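Of the protein chains in this complex, all but one are displayed in their positions.
Every chain is named by a letter (A, B and C) in the order it is written, and numbering of its residues begins at 1.
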């Protein structure tokens, strides 16, 4: 009954097998290997973006901070939700990589920015030499609240951002879950909607540590290369990173895994309807549920061996992974019910 | 016949097996896993340093840049060899992580800093508010020229550095090779010699991507944690990084692998004595040979399928790995001989 | 009728005379001049702080950003009011000087942080490696809203901040106005209240461009020196900066000038009571009034030649300077009244 994070799950056998296969013989380093070439082609095909550039790193924080640094000068700012991972959980990595630019925080229910919220933020940003200049909008899908933007919402926000000349970044640490939740195509949820750069996360969905920065403007690629190296994020033995992602994307595995995790969260949410005193803090739209529960329910779950994050005040976060089983979910619900 | 880099070799089965074992079940992330605890204990024992702090990252550039940032303020400087990896091969990562501090370059034959060279550099550094203040000495062992500092040399340099209050960093991307070359103990080559922080490299010696920052001053640990996170180098699924390093250190495997690579380079150097026109640019003391060869020799080797770096002017770099075979070496020598 | 900013006023003859006197003969540069020594002594005496260190710069932004950089590492944060000058009007200078640390914004009526507001902010800050660590509290007195903290308020906030280990910075761009408004002593409003570093502003109160960073912890002085030089803020011909500040502090001139400006704002506020439709947005406690006025009143004032900032929605900012006359104030009021 492990619901602490999708980061705590093991990796599927297919990924480990891919690592073993990638370990054959010698190869050139720093990305001049065969798996890297294949991943690039896969992503271009999946995103219907033949000119997209793909750069792999091993953490989502690196993918986000590097992406933002491409589009935000030191005297700029990134507009994002107050609870965005880039603001709340990266110890200032974006500011570090951007050379001291600001994050401009936007409130919004259930982790989502609304067009009105964005419009107000843009109206209050920049305008004179005395303040930093708004440079980018960063959206997160799946959001930190476990909710999902659909394609129309992303398109509306990105379109609005571009009226002010902002670049649009999508933090897709759980992008596969967002796709699975909406049945959208990768292209529709990104470049067709106005997204300039995507952090495509694999680590939270079954990889040891592999994330892709997908640049829909290939002209930014060389700068990304230099910034990645300079940040210590150019992996010498790239084949092992690339092999993970290749196997993950292969045959739709990434989406199948995400869909399963989403389904487990939906099962959990449905079951919580029968738990006395349980109250969802946000709609459950992907693989995460935030729920308020009576103390006794928490005590029973902990006693039964459940592992998850307490947020204080009875609120907890429950995250389902690619390998969460219906039995895990039901056992947790049973413990909550007492 | 792959001599391009130790980064191009595969990983030994024991490492892959360790990854498979680490993949069992759920675990907490960000380093609160069992393998991380065991690696910390291993390193403390191997280095006879029960209070040392151990922080894993996935690249040597990250290990170096984070280490230096602990000891060098933005208005400081790091004294290092002109050809040090931190100067020549990290795209300015140290400057990035240190917030703009300078590297102060010292010349020296065969990649090594001499006490005289260090004394001159220290005499010319700092002294007024108009210049950056010397803050750290960074040594590399094995050096970029493939030579090795012995314990007495490191001790002399570190002692001299400390007369000026400099911290001492050791870039040990090939630390195991240096130990194997000198039969020194890890403690003697580091903290007993005056080293404050070590970048302990596993990637060039058989790991997929695992390096340890070993802090002999545990008071620096929390700052390292924050800087690591902020740089995007806190791996969420740390168990896979830790498991690599655990298996590598286990039973002296790291030293055995390094000793083998060193022996293959020695075999190569010995064989080059019989190659007409071959001339070693530096003494071969670890697993790397720099050699000047006639164009015809290069042409024959390339035709025979040898892969290695040309440095221009007939000079090439030949790197042996844990899995380089005597047959590989002899085949290369045969090709050079024609 | 110039009420746009205290930055728009000329300097008093005594200051210009001091410049002329300082222009005699040769002197050593970079602060090794006689006026600099005298200013240091003056400030130590006025602040009853014989060990305080005094470093002059020419802009308030530099004074603030340098002060904060001494106490906030790149992985830290500064707690401040949402409308603080360091957040709203310095184009990210604090983030630049601190190496990318964050500002953590606190709301509060009339530009002031309350103990409750600070407590909530501290409770939500830091706590894990995933977020920046709260490092300093920055207060502004006079606030951006024209209100004033008294000594008791500063003491309460600073004391609370220190329970969390935060350093305390006071942005005193209008410190003289705050002293004049409260009749507090410089010592009581700073180090006795728990302030570690003060930006003592002269420019808004009659100087050409001179601000002092006053360090109550002299151990920080050398770092300040290096950071100041590195930021291009070590003035070579320091005598001209020091001479301004010397003449300003001499014989209480700074406080007299501030008291006059405050009195003019009080006269303005009193007169506004008779202006139909006028409404003060904040209490007028120093030399600035924020007032909402009917469009017709604004139109009449502009037609009469009044210069001041429109904030939108009928709100304007009216700033009095050391040389604002009762006639200026009355003429403005007459125009508003129509």
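What we mean here is this: a residue touches a chain if its C-beta (ideal position, glycine included) is under 8 Å from a C-beta of that chain, and two chains touch if they have at least 3 such contacts.
As the structure is a prediction and not an experimental result, all values here were calculated from the model.
Although it is not drawn, the missing chain touches A, B, C when the whole complex is taken into account.
Contact with the omitted chain, checked across C:20, C:273 or C:303, is made by C:20.
Check A:74, A:108, A:271 or A:314 against the missing chain and you find that the one touching it is A:74.
Of the options C:2, C:47 or C:290, the residue whose C-beta touches the omitted chain is C:2. For subunit B, the residues in touch with the chain missing from this view are 74-75, 77, 88-92, 95-96, 98-103, 129-132.
Summarising the interface, subunit A meets the missing chain with residues 30, 73-75, 99, 129-130, 132-133, 223, 225-227, 229-230, 234.
Mapped onto subunit C, the interface with the missing chain covers residues 2, 4-5, 7-11, 16, 19-20, 23-30, 57-63, 65-66, 90-93, 96-97, 203-204, 208-209, 226, 229-237, 240-241, 307.
Everything that follows uses one rule, which is that only the chains that are shown with their structure count from here on.
Taking the mean of each chain's C-alpha atoms, the chain whose centre lies closest to the overall C-alpha mean is A.
For the touching copies subunit A and subunit B, the fraction of interface residue numbers used by both exceeds half; the interface is of the same-residue type. The geometric centre of subunit A is 42 Å away from that of subunit C, both derived from CA atoms.
Centroid to centroid, with C-alpha atoms defining each point, subunit B and subunit C lie 50 Å apart. The residues of subunit A that reach two or more other chains are 90-92, 96, listed in rising order.
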